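Take this structure first; my questions come after.
Yeah, one chain of the complex is gone here, protein chain that is, but the others are all in their spots.
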Amino acid sequence: MLHNVTDVTVATLLDAVAARFPQGYRLITLTCVDCVDNLEVLYHFYRNYELSHLRLCVAKGTVVPSISGIYSCAVIVENELKDLFGLTFDGLVLDYEGRFMLAADAPVAPMLRTAPAQAAARNGELKMEP
Amino acid sequence: MTTAATTTRRTLIPFGPQHPVLPEPLHLRLVLEDEIVVNALPAVGYIHRGIEKLAELKDFQQNVFLLERICGICSFIHSLAYCQGIEELMQLDVPPRAKYLRVVWSELNRLHSHLLWLGLLADSFGFESLFMQVWKTREKVLDLEEATAGARIMLSTCAIGGVRRDLSDEQIAQVLHGLDAIERDFESFIPAVITDTTVKHRLVGVGVITQQQAHELGAVGPVARASGIARDLRVTGYAAYGELGLNPVIETDGDCYARTLVRVRELHQSLLLIRKALKRLPATPIAVPVKGNPIGEVVSRVEQPRGEVLYYLKANGTKTLERVRVRTPTFANIPALLAMLPGNELADVPVITLAIDPCVSCTER
Partner (left out) sequence: MFPFVTTILRALRRGPATRRYPYEVRPPMAGSRGHLVNEPDTCIYCGLCVRRCPAGALAVTREPKSWTLDPYRCILCAYCVEVCPKKCLRMEPSHVRAAS
């Protein structure tokens, strides 16, 4: 089970992350979960083997502030989420513009959970076998 | 000579995705001033397979075999991380014998991973005979894996609720005997790695990152430990590590030589752990039955040969999972790699890149 989860909003995210940096927290990674209606971004931190998470719930299409100005190592994972989930980050230190992990002819935001018909139409009949 | 030639000229050199020292495609755009690297930009995505997406379509039992195939080196440890996550969600109590066997296979994985890396490192600075000797020994580890698990790389022995194979007394004796032979091999080539002048010349003082940098950039595994960060998830005591006991191997110099020393000492540590685990192997069943489906979300972390791997699993009570997220150690070490490169010569870039033990298949999943 997930312990130590703090809910944050787009407005309070940067303050919460900036408060963790001097306390010796290390950023492990970001996880994006598609909850159909909205996207959930989890920020995993740890200090002395103790985990701590921030949970940010945003509507699809929201611009999320980038934490790469605070934790510079976040830049690669934010670019990955941008490619795979179509999330937009504001203030990315280094922006690959959606070409970090996917090539120009790759499906758009392939990790999103969409109705199969929609996904097929958008991705040009790209099939994934179960 | 014109005046333009006397000012510093910047050159952009593409390193990879195809490069003799790289076992897997990783692309670095290097900005050089004369022979010195001033900046590096990574580009990945050549072998992105969409495993996280596929894991949402398979049922949670089948995922064990799928996620094991993220990495061809630390396959068992991937399935272990996943199984431990699901076991926490379903509150399964894994029998002690299964926990000890998990340690045995994890450490066999670590042994052959570190040996593979040591061979590749030797190859990266042109020490062909060392590469051959190390891989000859790695073959013995692979043979032990095949004898105990039935396959050289994809062990497929970890299952939710325990392990799928037991070891007979003959197999235990065979492993212990094999480990003795491996240790004798270590004595023949490890002195060459750590004392040879030529090897030291290529490694000492190359690709340095400080402890502060390693911490802030989120380095994991041997990269972090070589910079003096005593962080090894095995001390948290998952599987049977809590009962076997170990201290993280650390070095403080933070250069490629320190990373080599950390991994070489971890080879001996793995031998010790396997012997201890086999000696204390409890006589209990090896698995518990799994009933029902997992529900809830969990983060599971274990220590791979390259560092910490994180699994985030979200289950909704059905057979399929809602989200499987894998953060592999190489992904975490890329920022550290980019910090190591500036200030070094172009000729050292292959060595520095290999010193983090990059696993690109892991990184892209």
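Per-chain numbering from 1; labels A and B assigned in written order.
In this section, a contact is a pair of C-beta atoms (placed from the backbone, for glycine too) under 8 Å apart; a residue touches a chain by one contact, two chains touch by 3 or more.
All of these numbers come straight from a predicted model, not from anything done at the bench.
Put simply, the hidden chain is in touch with B once you look at the whole complex. Of the listed residues B:Lys53, B:Arg164 or B:His215, the one in contact with the hidden chain in the full complex is B:Arg164. Summary of contacts with the chain left out: across B:Lys136, B:His201 or B:His268, the touching residue is B:Lys136.
From the options B:Gly150, B:Pro282 or B:Gly343, the residue with contact to the chain not on display is B:Gly150. Taking the complete complex into account, residues 58, 61-63, 65-66, 69, 136, 143, 146-147, 150-151, 154, 156, 164-165 of chain B touch the chain not shown.
We adopt the following convention: only the chains that are shown with their structure count from here on.
Centre-to-centre spacing of chain A and chain B amounts to 25 Å, using the average Cα coordinate of each chain.
On the chain B side of its complex with chain A, the touching residues are 41-45, 48, 50, 52-54, 56-58, 88-89, 215-218, 231, 233, 235-236, 296-299, 301, 308, 310, 312, 314, 322-323, 325, 327, 331-332, 334-335, 364. Chain contact summary for the complex, chain A toward chain B: residues 1-2, 24, 26-29, 31, 33-34, 42, 44, 49, 51, 53, 71-73, 75-77, 94, 96, 99-103, 110-111, 113, 128, 130.
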